[in-house]
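Pasting in a structure now, in structure tokens, and then I'll have a few things to ask.
Only one protein chain is missing; all other protein chains are in place.
Chain naming follows the written order as A, B and C, and within any one chain the residues start at number 1.
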Amino acid sequence: MKTEPPGNQHASPLGVAAIGYAFMGKSHSNAWRNVASFFDVPAFEQKVLVGRDATQVAEAAAKYGWAESATDWRSVIERKDIHIVDICAPGWMHAEIAIAALAAGKHVLVEKPLANTLGEAELMVAAAVEARTRGVRSMIGFNYRRVPALALAKELIAEGRLGTIRHVRAAYLQDWLADDQSPMTWRLRKETAGSGALGDIASHAIDQIQYLTGQTILEASGVLKTFVTQRPGPGGLEDVTVDDAAWATFWLTGEMGASVEASRVATGQKNSLKLEIYGTSGSLTFDLEALNELNFLDATVPVREQGFRRILVNEPEHPYLEAWWPQGHIIGWEHTFTHQIRDFLTAIAADESPSPSFEDGLQVQRVLDAVEASARNKSTITAVEDKSLVSEGA
Amino acid sequence: MKTEPPGNQHASPLGVAAIGYAFMGKSHSNAWRNVASFFDVPAFEQKVLVGRDATQVAEAAAKYGWAESATDWRSVIERKDIHIVDICAPGWMHAEIAIAALAAGKHVLVEKPLANTLGEAELMVAAAVEARTRGVRSMIGFNYRRVPALALAKELIAEGRLGTIRHVRAAYLQDWLADDQSPMTWRLRKETAGSGALGDIASHAIDQIQYLTGQTILEASGVLKTFVTQRPGPGGLEDVTVDDAAWATFWLTGEMGASVEASRVATGQKNSLKLEIYGTSGSLTFDLEALNELNFLDATVPVREQGFRRILVNEPEHPYLEAWWPQGHIIGWEHTFTHQIRDFLTAIAADESPSPSFEDGLQVQRVLDAVEASARNKSTITAVEDKSLVSEGA
Amino acid sequence: MKTEPPGNQHASPLGVAAIGYAFMGKSHSNAWRNVASFFDVPAFEQKVLVGRDATQVAEAAAKYGWAESATDWRSVIERKDIHIVDICAPGWMHAEIAIAALAAGKHVLVEKPLANTLGEAELMVAAAVEARTRGVRSMIGFNYRRVPALALAKELIAEGRLGTIRHVRAAYLQDWLADDQSPMTWRLRKETAGSGALGDIASHAIDQIQYLTGQTILEASGVLKTFVTQRPGPGGLEDVTVDDAAWATFWLTGEMGASVEASRVATGQKNSLKLEIYGTSGSLTFDLEALNELNFLDATVPVREQGFRRILVNEPEHPYLEAWWPQGHIIGWEHTFTHQIRDFLTAIAADESPSPSFEDGLQVQRVLDAVEASARNKSTITAVEDKSLVSEGA
Partner (left out) sequence: MKTEPPGNQHASPLGVAAIGYAFMGKSHSNAWRNVASFFDVPAFEQKVLVGRDATQVAEAAAKYGWAESATDWRSVIERKDIHIVDICAPGWMHAEIAIAALAAGKHVLVEKPLANTLGEAELMVAAAVEARTRGVRSMIGFNYRRVPALALAKELIAEGRLGTIRHVRAAYLQDWLADDQSPMTWRLRKETAGSGALGDIASHAIDQIQYLTGQTILEASGVLKTFVTQRPGPGGLEDVTVDDAAWATFWLTGEMGASVEASRVATGQKNSLKLEIYGTSGSLTFDLEALNELNFLDATVPVREQGFRRILVNEPEHPYLEAWWPQGHIIGWEHTFTHQIRDFLTAIAADESPSPSFEDGLQVQRVLDAVEASARNKSTITAVEDKSLVSEGA
């Protein structure tokens, strides 16, 4: 018996195009290839993978499960059989592609950061707001919201298990630039990357702080530092123009404080997004290097038996986990994307706005901007820009 | 540009059939669906998924990436376009299917345990030995050999980094039967399951002990226990006829000792295969619930700075890891199967015997048998049966 | 204003003599020197420290807070101003000293093991039983019962928080004999030490298993191994006649199983008494190398939030802790002795039998004996000897 495409058999399948086949393209492709094997999602087809180099993108498409490859994203977003555009290209390309795709009536998923500049991000939000009136959906890829342990954290906090949250201590630490002979890349130039550790990884921590607690950053104070100011390029030493490490202290609504430390030179830390959330009735800690675990302290049980409990977030009772393996069979980092696409598809099918929105992406961008301004001005505390546009979209 | 099937484009793709679509069928299917996206393997096609219930297997096939479904494994293994048979059916069906498939010239991958009885296992080994002379390959699915952290452990031990290993302390602890109201299943009947915690999970620990250290178990002493002797079935309470927990002490070649404790009633332990390996120059510890980590103590460094180091086994320098994500982006349990299929396919392409062999499966079976005999006889130490057949195959 | 001796000012202070000034003598002296600074105990005086070498014991006495030193224990136990004899001498001297001291009407605290032979241990129990009728108290030094975290474990189990305990997985691992050039000592000769890892450290684990769960070992199965059979002595290589490592499986009252692994060659493990206790409603784990912590899993809370919680046992609500420092200021190993002496003195003042009793010591000895017999007989399961005497004392 021949098998049918997965998912809803009655609707015609949604056609998907992905743009970019590097690290993020590989990650998103993996999610598209697997999501329907685990979750009940609307029918879709991995139609086309888009990239600049025809040979390489063809190879990647074959490897990653796409029916076709292409090099011109403009013609792809015009295709009638394409309903979804997944943008995994570098940040400086986001605005142009996303705005065009939304205009063409395609649902858009875009990798974080929303854009490299605040101006571009604002244009994207405007486009998303307008498209929404036409039922065209958009989403920003803060994929760590889909770590089951962090989704559980969100639930516990929303249920009031932590009481009033007083402060969050966060860090995102890596070490892939610890070696000062590590070569120059586009990620180390301001014009292509926007910023360094701040935009690339601190942004995840900032999104989590606001998302998990439900509070909004009002004020930011920051310090940025480039430890290795020149790195070897093909033609000799080149200037590094983004930060290797960033420190920020925040003040949020709800009388809440937060700190974030981000570094790409934290020797021995590989991909460690660390969160510590302290409330009046309980606390949570998390480390992305052990992403199947959440540590929860319930301060309402008798003192004698209080302690951080390591919850292995692998039970059917936990967010997303019913779809996977029996308890204790841990899942990997890549399924943050699988879950993201599941939620994106589900929202499209339900004709609802997926979350996080472009507005959420813009708001994080504004926080990053405030940190940079504070760092530039030698740390005068800097108010996060007026958020009227954000509240409109909320 | 249309994409081509993955892998080697020149050879005609290997046709794969999988038998079984429950937990193991889902796990193996996932591996087949993804292996070519990460590893350079010979071309193959997920042809057909076989199961007893036509509707359910059709649904599973669609979900898990198989082109067709079928209910009659006999006709499937006769098909010319099928070159590989992956047996994920329960243990009591292994012998019949495997022997028939090998006779039909199909390469066979079979889930552990090799069989439910020693007699069946011996017939399977005989079939595998014979098939090998025809270039037909066979492999038993001790998938934890493909945990990158354990593959690294194997490398370190083989390089002599632990010196002479004196003893191994192992356990495999779960708790899915801790609740005595948990219902009766085929896994709790001796005639269908062969044994309980002993065969299901202690077998993994036993394989690891021998595989990692390169030593062979000579003597076994064991205790078995069924804590919950009756469980609710559809028509009332039924007798549980396999063990809930098992204890075994082993003596191996190389003057090495080992202990294994296996339990399905170890409340709070979800899927915890724990290994502690103590040598004259170093030690290793591991826990499957944190399978991306290996703890290594190097006793040749000055005492002042000795300590178990937590190696996050996620670097390109680590086994299998170059194919995956950047450092610190951990992978899940399911990829032990992805790696297993990668190695199986690679061995087929190279016209070599994949490892572990059916003989390895039989030898573990004999160890389990000795443990049961010891338990039955109130713990007279029991020699593991003559291993001449094993050495032939080695 | 001159200060008075600590404790109860009305009664005349109890005079204490300690015998032995090596590792255990130093540990006990430390406890005597400090106990009254933290706990409200009857008044006592550190009168005299006894040892074989006059110069060394004088030095030790000065260092450890004793008013005098002496070399003849016989005359010391006859002194009218001595009311308590604390025996820290090697095991082969215990019986003679303890029996004489009890006969002389002195309260006796004796280090574990109770004695090196079962015969001696039985004589000691007889003496203790008789002395008890005269109000003369005796206690065996299983000091780990006074680790606050284990005392808390005891409380939780006694309150039923673990439900019915099904099995305990225990180990006591050290590595001070891992180096095969480590020299010969009296601890490695059967005639002076009784046994090796079994009596020295497995005995602690065995006591904990029975004490914490309240169950009694009925059957034992054991394996002993000497990995390094000769070690350098002053005049060349000498034979090691005790075990380097021991494995035992136990069956207890209450349908409970337990395993103990003890080793002095477990490279990288320094002083790691590990306990894992699995019950129907909860579980506990503990490691002596982090003795201020107890991990508790409460299986009665919703699955979604279950996990082993690390309780830092340093709150005033925890056993013994009110006497110490503010929360989170951890205490050291040595205070297991401080608490032991506090409880010993408190029982004496209350005219009650301190716990654990000599009978408890004898019962552990019988278990050790059964393990040795099982190992000798190639592991026939060995019943623990009739315990009638024990029940009398209970």
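A few notes on this one:
Quick note on the criterion: contacts are C-beta pairs under 8 Å (C-beta built on N, C-alpha and C of every residue); 3 or more make two chains touch, one makes a residue touch a chain.
Small disclaimer: the values here were computed from a predicted structure and weren't measured.
Across C:239, C:289 or C:322, the residue that sits in touch with the chain not pictured is C:289. Among A:55, A:253 or A:280, only A:280 touches the chain left out of the display.
Remark: the residues of subunit C touching the chain excluded from display are 1-6, 23, 27, 29-30, 33-34, 36-37, 54, 58, 61-70, 174, 176, 269-272, 288-292, 312, 314, 325-335. Seen from subunit A, the chain kept out of the figure touches residues 166-167, 169, 171, 173, 175, 178, 180, 221, 223, 225, 227, 245, 247, 249, 251, 255, 257, 259, 261, 263, 265-269, 276, 278-283, 297, 299, 306-308, 374, 378-381. Contact between subunit B and the absent chain runs through residues 152, 156, 294-298, 302-312, 315, 317-318.
Definition applied: only the chains that are shown with their structure count from here on.
In summary, the chains found to touch both subunit B and subunit C are A.
Taking each chain's centre as the mean of its CA atoms, A is the chain most distant from subunit C. One rotation lays the C-alpha atoms of subunit A on subunit B, and its angle is 180 degrees to the nearest 5.
Measuring from the averaged C-alpha position of subunit B to that of subunit C gives a distance of 43 Å.
Inter-chain spacing, taken between the CA centroids of subunit A and subunit C, is 55 Å. Of all residues in subunit A, those touching 2 or more other chains are 312, listed in ascending order.
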